[in-house]
Every structure is written in structure tokens, then in C-alpha cells.
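Removed from the display is one protein chain of the complex; every other protein chain stays in position.
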Amino acid sequence: MARYGMVIDLDRCTGCGACVTACKAENNVAIVSEDDAKMGRTMFWMKMLVGYEGEYPNIKMKFIPRLCFECDKPPCIKVCPVRATYKNEDGLVAQIYPQCIGCRYCMAACPYTVKVFNWYRYVPEKPMSNCINPDVSVRPKGVVEKCTFCIHRLQKAKELAQAEHRKMREGDYVPACMQVCPAKAFYFGDLDNPQNRVTEAMRDVRGFTLLEDLGTDPKVHYLHAK
Amino acid sequence: MNSQNYKTDEDEVLFRPIYHTGRGFYLIAAVLLLIMLVAGTLYVSQLIYGLGVTGMGEPVTWGFYIIDFIFFIGISHAGTLISAILRLSKAEWRRPITRMAEVITAIVLAIGGLHPIIDLGRPDRILHLVTSGRLQSPLLWDVFSITAYFTASTVYLYLPLIPDIALLRDRGDKHHKLYEFLSWGYNGSPEHKKVLERAINILMVMVIPIAISVHTIISWIFAMTLQPGWHSTIFGPYFVVGAIFSGIAALLIIMIIFRKAYHFENYLRDVHFDYLSTLLLIMSLLWFYFTFAEYLTGFYGHEPQEMRVFFYKIDGRFAPLFWLMVVCNFVIPVILLGFKKLRKIPGILIASFSVILGMWLERLIIVIPSLANPRLSYVRTGVYFPSITEVMLLLFGLAALGFGFMMFSKLFPLISIWEIKEGREESVHNVSQRLKGYFPAPQAMHSMEVEGHHEQ
Partner (left out) sequence: MNNKTIVILQVFSVTLIWGLVLSITALCIHLIHVAYRVHDVPDATVAISIIAILIFWVLGSILTYVFVGLHKQRG
């Protein structure tokens, strides 16, 4: 049983947004119309948060790629009335689409406003309909979804390792956002394995998590020199 | 049985609405039905297209439906709670009021209970709550507490209705079989009275904690999350106070309307409005106290995330609504009800409407600003504007309340006839006895040392 976690080095991140795009394509995340976007219905599993530091003219922009933090003590799971969101044996906070009744309580409970809701049924339009990822289901209308750490890739990696009669190795399983990052800002792996590069990165002094004081224990850490 | 004999009944006015229906009734019923029909159609479109037809988005993921849910369930506290408290404290002036209060509860609870289902993205999967519900989710607490409250309050409406149904049955005019069935064989004998009285007594003690738990649990839906502005221990009592507050206002409105429509002037007298509006005034002050305490502690602590919500409410986008709420819930009622001169029917009616509006706004101001300003400060402040579907479904709730009330009035008396009769026959005697018991009897002074307090 692993406990997957991630470290993102904000000092390396250039804010290019490759991870955002890769995530959308990988997970068949719906593309919404302009009107809906104005109402705040854009769907991002990986979203680029932009913060500003300092006063004009000495402004520094701060990019924070934000995905689901796969909290170790997730407040979103506690409130779900039907067990549609749960923590699986790999420490991932998973979402069961056919189980969700769409009450959106978990969205209100997540302090990071990570979850997104399918306001309509998503029918991919022309260019996009040609590049639907067959490994990931397109979600029905009326359910909540969020970043899964590309759980389908974990599934595949596990099966491959099993077929080759070996244990999972570091790098067997990598989410799409990390794979495409040109600045190599991501570290990812099993947090229970002290040899992994991700565990090493987690011990970095620059490390922090968002809203640390809430005690949600996010498994995604950031590195940023103050 | 010849109904002719009963025409001389001294409470004939109370039976009248059941046997006579005016033109206005059909007209209003038709309008209400029309509203409900239109709203129903819109709801069907929501079923087909999904929740996208509403104005909700992210981060404001709960909108009118949840607000209306809290609001309607709040109004439902009018009834059972008030009538139970008044019965328990033996307030004799309750007699013509309790029935209406209980009817409001039953109807509004049914309407309010529908709202979370309307709000679901997948109402077709509602049965998942049964097959794999999680009792640790506050939503499930709500399912249970509302079911319990609905059952308790319908029983509590029904039991005191039995003697009246028996009266109607004995008149034998209309719906004879229905009354026969519903009266459960009640014949007004002392044994029957005793059974009924005992059951009502147990129920009214039980119904109070259930009613309080219902709105506390609704508040916990919010308070159990970590969101700024919601995560507050005061929310339980705060919601209950608000619920009773809006409940009394709704009760007053309905009393005034039906008093006019059905000529109940002789039964709902100035004294009833006087007492009830005093209660409304007290609740208004209490509401202000709670609101003040809630916001002051938030402000004084000055936590940045709390402050974002706080300022959004008091001088940001929601400022007009916030201050309108304060005016509606506090300033207007205190002015109109605080002075004896203004505390007349028109004044009370205006104050009640303003309280209803104000309490609805309060629910709005609790739900939306907290969602619009998520804890993570990098997330942009959300906007929310209701769509026509949501507005129509709010109207649906109000129309259904009116319609349900009108239907009830055509089947059962809106004022408890037997309680009025009983009051007329017994309570003067009982009350004077009771009053005597409040004070030391004159002869007790002399025999104090000898007999102690055993004097009656």
C-alpha cells in the first residue's frame, strides 16, 4: 500500500500552463461555453492560481499550480452522504461518479475549492471529440469531479508491474501534469518510501502547504524561497 | 342527522368555510395553481438539462434552493413549536391560534423538505441515501430529523383535530365517510377526552426538542464545514431563533389574511395579535442580539479570511442586502411593534412581511457570501445571480403554502372549535382557580406556623 504525494517547486515553475492543458486533455475535462465560463463554471482539475506579491511597481507574480491536494485528513470526505468520495488504499481521495448524488456538499466543505461540478451533460465538440482519452470516463451530468492524480495511470502501472513480476518502481506511475512540465518543477511518488526523490524534496526547508493550520494534511507540498 | 339543527351553533362561523366557497377562493386558487404549474414546467427542464439552468457556478455552488430550504423549514417552526410552548405554559389565548400554526408547520415542512431534492444534481439517485447513506454526514442527520419532525408535527396536528372531525362527522353534511374514517371513532366521552389529552401532552413535550433539533441540524450543515463565516458554534441557536422569528411572522400574516377572508374577527381578537406581536418583538430583539454577537466576535478576532467575508457583507457587494436585512428584521419591527399606537393590525402586517423578507435575506447572507469568498485567498470572489427557474421555484414554495392552506380550510376548521368551546366552558373557572394558587390565600397567613404550605 503506497501513499502517493507530490511536491511542486514554485521557484522552478514558469507559469506556462502546460500542466493545465495536459490535465484537461488527459482526463477529458469538459470545455464549457463562454457564457458558462462567465458564471464560474469552467472546469479545471489542475488550475493555475496567480498571486501578486509586493506593491506597484515592484510586483512579483506568483504562480501556484493547484490540483487536488489529496489531503490525508480530507474534510470533503467527512460530509459526503453517500460515500461517493473516499480515500482508497493508496491514500488517494477518489470520486465514484455513478454513486454521487450531486448534493455538492463536498464542494462546500473543501477549503481549497478544488472540486468542480458537471452543470450540464458534456458532449465534446468537433476537434476535441477526436482526442478523448479512452482510459478515462466522460462524467455524466450532475456529478462532482476533481483531480484523481491520474488514477488510471496508477492502474496501468500496477498491471504492468504485475505482468512483469516485479514491484512498482519510482517513475512507473506519473501524473500527466508532471510528465509535461518543461521546467521539471514536479516531484511525485510514494511518500512512504524514504529513498524517493519526492520524499527528499519534501524535507526541503522551502517546503510549505496551503492553509497548513487547518490540519487537513495535504499530500501536495510546495517549495518556495521566501 | 339534520344539519339544520346546527345552524344555530354559536361557532357556526368556524364551520362556514367548509360548506361555502366564494368566487374569490376559486380565483386565488387558480392563480396559485398557475404559478405552481409554470414552476413545475421549469423544474422539468432542470431535470432534463441539469443544474446548468440555475445561476449557480463555482465557487457559489449553493444558491436559492438551499436558501429556500432553510427559510421554509424555518417558517415551519411557527407552528408546532409555538403551539406546543403555548399549550405547555397554559396560555389560554392560544386556543384560536394553535390550529393555524400547526397547519403551517405541516405544509411548509413538506415544501421545505423537497428543496434539497430539487437541489440535487442527480435526483434519480436519491435512493443511494438508503442503500449506502452515511450517518456521519450532516445531510443524513437532516433527512432523519426532518422526517421525525414531519411525522411528529402531522401527528400533533392530527390529534387535536380529532374532536373537530368528530363534530364535522356528526353534522353529516359533506365528506361524511372521510370524517367518519378520520375521527377514529371519537365520541367525546370523558374517557376519550382523557386519552387524547394525555397523548397531546406527551407529544407537545416531545415536539419541542425535535423542532429545535431540526433547525440546529440545518445550521450544522454549514457550521460543520471549515468555511469562514460558517464555522461558528453559535449557529445552532442562531438559526433556531431566526426560525421561530420568521415562523411567528408567517403565522401573523396568515392569521390576518384568513381572519379577513373568513370573518374570524370574533375569534382572532386584538388581544391575540397584541400578545403574538409582542412575542415577535421579543424575537426581533433576540435576533439582533445573536447577530450582533456573531459578527462582533468575528470582527474582533480579525482573522483575515473571516474578514474577507465580513467586509463583503457589510460594505462590499452584499452591503445593500445586509443593511436591508437589519432594517427589515430589527428597525421596522421594533418601531412598529414597540409603540402601542402602531401595534394595530396594519402595523403588525407590515412588520410581519418585513420580517419574512428580512429572514429570507438573512439566509441569503449566510449562504452566499461565505461561498463566494473561499478560504484560499488566491481564488477569485464568486458571483451569483439567480436564474428564472430558481426564482420561480421560490414562488412555487410560497404558492404551495397558500394553496395547501386553502385546501385545508375547505376540509377542516382553521380554528380549533372544541378548544374554543372548552375554553368558554372551563377555562374561566380554571384560570381563576389557578390565579388564586399563585398567591398566598388570606387565611394561610394565620395558620402558617401550624400547617405549613399544605394550604390550597
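Things to note:
Each chain carries a letter (A and B) given by its place in the written order, and its residues are counted from 1.
Keep this in mind: a contact is a pair of C-beta atoms (placed from the backbone, for glycine too) under 8 Å apart; a residue touches a chain by one contact, two chains touch by 3 or more.
Computed from a predicted structure; not experimentally measured.
Considering B:Y65, B:W141 or B:F405, the position touching the chain not shown turns out to be B:W141 (whole complex). The residue touching the chain not shown here, chosen from B:V13, B:V38, B:A110 or B:V155, is B:V155. Interface note for the absent chain: among B:G40, B:G185, B:P346 or B:G437, the touching residue is B:G185.
Although one chain is hidden here, its contacts on chain B can still be listed: residues 130, 132-136, 140-141, 144, 147-148, 151-152, 155, 159, 162, 177, 180-181, 184-187, 189, 191-192, 195-196, 198-199, 202-203, 206, 210.
Assume only the chains that are shown with their structure count from here on.
Chain centres here are Cα means. That of chain A falls 44 Å from that of chain B.
Only residues 36, 39-42, 49-51, 64, 66, 75, 78-84, 99-105, 107-109, 111-113, 116-121, 140-144, 210-211, 214 of chain A touch chain B when the two sit together in their complex.
Chain contact summary for the complex, chain B toward chain A: residues 49-52, 55-62, 116, 119-123, 125-126, 128-129, 132-134, 136-140, 143, 221, 224-227, 371, 374-379, 382-383.
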